[in-house]
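Excluded from the complex is one protein chain; the other protein chains are retained at their positions.
Right, subunit A next:
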Amino acid sequence: MDEEPERAKRWEGGYERTWEVLKEDESGSLRATVEDILFQAKRKRVFESHGQVRLGMMRHLFVIIDSSRSMEDQDLKPNRLTSTLKLMEYFVEEYFDQNPISQVGIITTKNKRAEKLTDLAGNPKKHIAALKKTVDSTCVGEPSLYNSLNLAMQTLKHMPAHTSKEILVVFSSLTTCDPANIYELIKTLNGLKIRVSVIGLSAEVRVCTILTRETGGSYNVILDESHFKELLMLHVKPPPASSSSECSLIRMGFPQHVIASMSDQDAKPSFSMSHLDSAGEPGLTLGGYYCPQCRAKYTELPVECKVCGLTLVSAPHLARSFHHLFPLEAFQETPLEEYEGESINLCLFRFCEACQGELKDKSVFTCLACKKVFCVECDLFIHDILHCCSGCMQTDRTS
């Protein structure tokens, strides 16, 4: 198990002279360097365009949150647990935004036991409500990595083979209390093709290193809160599918939204199937989504029909994932001086193609396909949120 050469630790390398980054200009001001650093910070994003790699679109992710005594530490304000839960709420929202047909479940571990906070579900509201309630809970005892992984595995092993099964552990303690050999569990996880990633809040723990290395996940330790957020956001994007996951055709239903009004003769108020287990007030509603196979009613999509087992989605849910499959190429960065702009009425125009603002930054970005020029803000906006180039849309005829 220890064949892989260990990476050199940071304290083993030579020291870096970080003060040499700052350079003063003739008048003694640091402004140029500071602007440069800010500009680089805007552009800092890991651009791993996967291109032709297959991504796991339907994801079943379990998040294991450590609730042991070390989470009361106040190095993250106000304490680690509150900070983690707040970031988890943001993570859940972003996750369902980018992966609308996936599911998330939350497990907490403390006192040498593991407990399921929420089951695997596709609706963000339940998870966010549960996370909000957990802020008041006490952090006591030691976590148990084995028990929590086992609990997650019990549910994940029944999931169909074409989905991507993942576990994300937020681990802050340096110890774990396990009833059995965790290396056996790691072998079982490997056999079930479950990918485990860990975000450490304290320091690197060897068993986590081995766990993530064997199952193919990633292990990172946070530096501060913004780094924590960045690491969490890395898990929002769908990971490359492992070669062993099978591809199959999944049968799905696309129900129509029926809005019946009181004046309709046939409209009868009815219960929605999603309210069967909820303790909230049972709502009798007139309209809703009817499963095309068994006519059971639901108020929201996406959902798995409790009666007949058909997955119900709407077409926009699938469309949300399209930008992962056809990602936009990165734009090429060129200095502003090299771009000549168009000349209209003998004046030189340098405008951003998308927002029509004047180009004032140090460098401009050119789309390689349509050769149109964009400013740095539009480049960030287009690649993060918009996912389509307005220049390319004007030239090609197909979507």
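Basically, contacts are C-beta pairs under 8 Å (C-beta built on N, C-alpha and C of every residue); 3 or more make two chains touch, one makes a residue touch a chain; residues count from 1.
Just so it is clear, contacts and distances are computed from a predicted model.
Asker: Just go with whichever of "histidinol-phosphatase", "General transcription factor IIH subunit 3", "Ribosome biogenesis regulatory protein" or "Protein O-linked-mannose beta-1,2-N-acetylglucosaminyltransferase" UniProt uses as the name of the absent chain.
Answerer: Per the UniProt record, the undisplayed chain of the complex is "General transcription factor IIH subunit 3".
Asker: Looking at the full complex, which residue from A:259, A:307 or A:368 touches the chain that isn't shown here?
Answerer: A:259
Asker: Which is it among A:35, A:97 or A:300 that touches the chain not included here?
Answerer: A:97
Asker: Applying the definition given at the start, please give the residues of subunit A touching the unseen chain.
Answerer: Touching the chain left out of view, subunit A contributes residues 54, 57-58, 97, 162-163, 241, 246-257, 259, 292-293, 310, 314-316, 318-323, 325-326, 344-345, 347, 349, 351-352, 354-358, 375, 377-378, 381-382, 385-388, 390, 393-395, 397-399.
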